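One protein chain is absent from this view; the other protein chains keep their places.
Here the chain labels run A and B in written order, and each chain numbers its own residues starting at 1.
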Amino acid sequence: MKQSKTLYLFIIPGLFLYLLFFVYPTVNGLILSFTDWDGFSSKNWIGLENYKKMLVDDSIFMKALTNNLKFMLGVVIFQTLLSLGFSILLVKNSKSNIFFRALYFFPTILSSISVAFIWGFMYNPNVGVVNNVLGRIGLEALAQNWLGDPELALYSIVFVQVWAHTGQMLVIFVAGLQSIPEELYEAVYLDGATKWQAFKHVTWPMVTPAATIVVAYTTIQSFKAFDLIFALTGGGPVYSTEILSTYIYHTAFQSSEFGYAAAQSMGFMLIIAMITFGQFKLLKGNRAS
Amino acid sequence: MIFCNITICFEKEKGNFYHERRKGVSKRMKKLVNSASFVVILAMMAAGCGANSGSAGNGAESSNGGGSGEKQTTINFIHWRGEDVKIFDQLIEDFEKANPDIKVEMNVFPSEQYLANLQTKLMDGKYGDVFASYPGAQFETLSKAGLYEDLTGSEYIAAYSASLIEAGQKDGKQYALPYQLVYNQPVYNKGIFEKLGLTLPQDWDEFLALNEKLKQNGYIPIAFPGADIGPGQFINSMMMNNNTDEQIWAKVEKGEAKLTDEWFVKTLSQIKELADKGYFQKDSLGTNKDIAGSLFAQEKAAMLATGSYMMAGIKEQNPNISQGLLAPITVSRDKAVYEGIHTTTFMLGINAKSSKKEAAEKFIAFLSDKAVAERYANGTGQLVTIKDVQYSTPELQESAVWVDKKTRFQPRYLISDAKIEKAVTTSVQAVVSGMDPAKAAADAQKIVDQNVKKQ
Partner (left out) sequence: MNHLNKDTAAGRMLKQTALIGFALLILVPVSIVILASFKQMTDLFENPLGWPETFSLTNYVQMFSEQHLGRYFLNSTLVTITTIACILFFSSLLSYAIYRFTGWLALVLYGLFSAGMIVPPQVNMIPIYSLVSDLHLTDSLIGLIAVSISVFMPVSVFILSGFMKSLPKEMIEAAAIDGASEWRTYAQIVLPISMPSISASAIFLSVMVWNDLLFPLLLINSGDKKTLPLALLQFQGEFMTNFPLIFAGVIIASAPMVIAYIALQRYFVEGVTAGSVKG
């Protein structure tokens, strides 16, 4: 059927809003990054100075970047492994499996604020549950200052992030696993393979597409963990939980350095693009073999 | 694309099944969705056009009601003290009775996002006809942006103690009037001190001994809210005698003095000493001011490392507690210059972009009235900067004693760059968590170097 002109009308409302409130700001961000705008005065062109500062002269940016990478690695590794592991255990559609899957998925629908409050309470050193429970079972020595210890805080938050989103990735893996035809397994077991070999030669290759999605999704999600960290620790203590998104927010709204924050945002976007691209290549290469 | 494989297979199978089931529902739902969204789009466009040309009618009470011919102005009053809302409501009621043509609408934003919210609201000119601000970096930022109306020469200024309104001055002009007077030094439990026969320390060794005795007797010597305001508050009394130069922070910001100099490293190491000796509660870096406050109110802690502004709230939690203010003297008796730290804050200002300045001025004049200020002070438990106010609560009377002592304006507020201020408070957190003071100072200095004012 020939395309009629009305099709062009179809795209107008959505495209208009999208261009105005999303694409234009992104481009504008690029322009802002070359100014010294402080949020309300004039915007003065300062060229590449913001970028220079970001790369050479800002120890907190580097710290935020390192934290973000640590966070991302921690979340991606644990979340992927956990969700994959559970998905293998829960792949059959039995009543109990469906129940477990539904339960594990549950935290995903809570807002990050709610999750932050729940775990903020759990981790609280004075009245919190974790230390309380450890004390009662005699493991008081293990009680830590979960969110107040600069060495530990980031990893405590990794735990929360994994807690909240494993169920979501689990669902994707289950979908992937369920699409693997039984015959492949039967064939391989007929040849006398062990469970581990079955996994290596049948499960893993077939689940790689799902794994790619999970890893990519988890990565982007972990970079976006703004809500959770903002509500739990605000980036502290001692910048130990400051990640790029919270640092950008602070630079803009606490230090009134909007131009610089825009430059940081560009850097941020570039980093995400590079990492996502890298992952793509890596896992795509895997699949080919 | 790889992604499509799974989704399409999944969707197709389910799709057919659901299509059958939902055929009846879908038409209705679709119609609903379509009509709803059309209405919404129209509404949006209408409102969008309206929003540009002035008040969107949300939030601000319309000033053109009645039709009785009376012109009524509504002014917007912005601040951060949720605790004061009840008292302000009463005061506003009285103000409106005395000024029937003015209505006051009050908005409170919590202190963390205060500056961020404040800037946008002020720039619009629609809001913040009267607004409160912090001295220091916030005052700097806002006055640089030209958001304060010049109040110099106004009558009501005479009601204020001259020495206490300096924080709102710049280049000889009065831009904002500090309304509250607070002392940023540790609060102590008089009952516990009496019980143990403790006297107020006059030098560092006495302070350490005091803490030790408290610890031996099973008390938490100092409740330290390391998660939020503790570092920023405590650093003041700890450094006030280590470096008595009023200009020191200006010098640090210009690069003429460094945080790695002896005075700052000494301050950090003294704070670390307190932490190492166990004089702070466990996990102090994870404790916020409310929890630290409860520890103190429950008389588990003998001192609270915050300031006089918490005394009223503590009294509410524990009506039997008897409180006082003290300061850690970090040097030997003969070298001690200052006895405490004061801050004049909650600075009232008028939005330079406001269209209702006259009404705004009337409101400020009202608040500046001695009787009104007295009601505010006794109602909220805060000291005020207005002259000759009579305080009726024991906490206020206790704090008022400090007006005659030699106190220093909160040094931390003399830091005009927010990043540098944060670096300083962060270094306190760092040493409490065990970092070497010299290293913590060096880390903070690195950030200072990166933000030094390029004059």
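By definition in this document, contacts are C-beta pairs under 8 Å (C-beta built on N, C-alpha and C of every residue); 3 or more make two chains touch, one makes a residue touch a chain.
Here the structure is a predicted model, which is why all the values come from computation and not from measurement.
Engineer: So which of B:V104, B:I165 or B:I291 would be touching the chain we can't see?
Structural biologist: B:I291
Engineer: Need a quick check: the contact residues on chain A for the chain that isn't drawn.
Structural biologist: Against the left-out chain, chain A lists 1-4, 6-8, 10-11, 13-15, 17-18, 20-26, 28-29, 32, 37, 82, 85-86, 89-92, 100, 102-114, 117-119, 121-122, 127-129, 132-133, 163, 166, 168, 171-172, 175, 182, 185-186, 189, 195, 198, 213, 216-217, 220-221, 223-224, 226-227, 230-231, 244-245, 248-249, 252, 258, 261-262, 265-266, 268-269, 272-273, 276.
Engineer: Would you write out the residues of chain B that touch the absent chain, in ascending order?
Structural biologist: So the residues of chain B touching the unseen chain are 3-4, 6-8, 10-12, 14-15, 18-19, 22-23, 26-27, 29-30, 33-34, 36-37, 40-41, 44, 47-48, 51-52, 56, 58-59, 82, 107-113, 117, 120-121, 123-124, 288-291, 294.
Here, only the chains that are shown with their structure count from here on.
Engineer: State the interface residues of chain B toward chain A in the complex, per the touch definition above.
Structural biologist: By the definition above, chain B touches chain A via 2-3, 5-6, 9-10, 41, 112-113, 115-116, 119-120, 123, 141, 144-145, 226-227, 281-287, 291, 295, 417-419, 422, 426, 429-430, 433, 435, 443, 446-447, 450.
Engineer: Which residues, counting only chain A, touch chain B once they are in their complex?
Structural biologist: Against chain B, the touching part of chain A is residues 13, 38-41, 53, 57-60, 123-127, 145-150, 172, 175-176, 179, 209-210, 212-213, 234, 236-239, 253-256, 284, 287.
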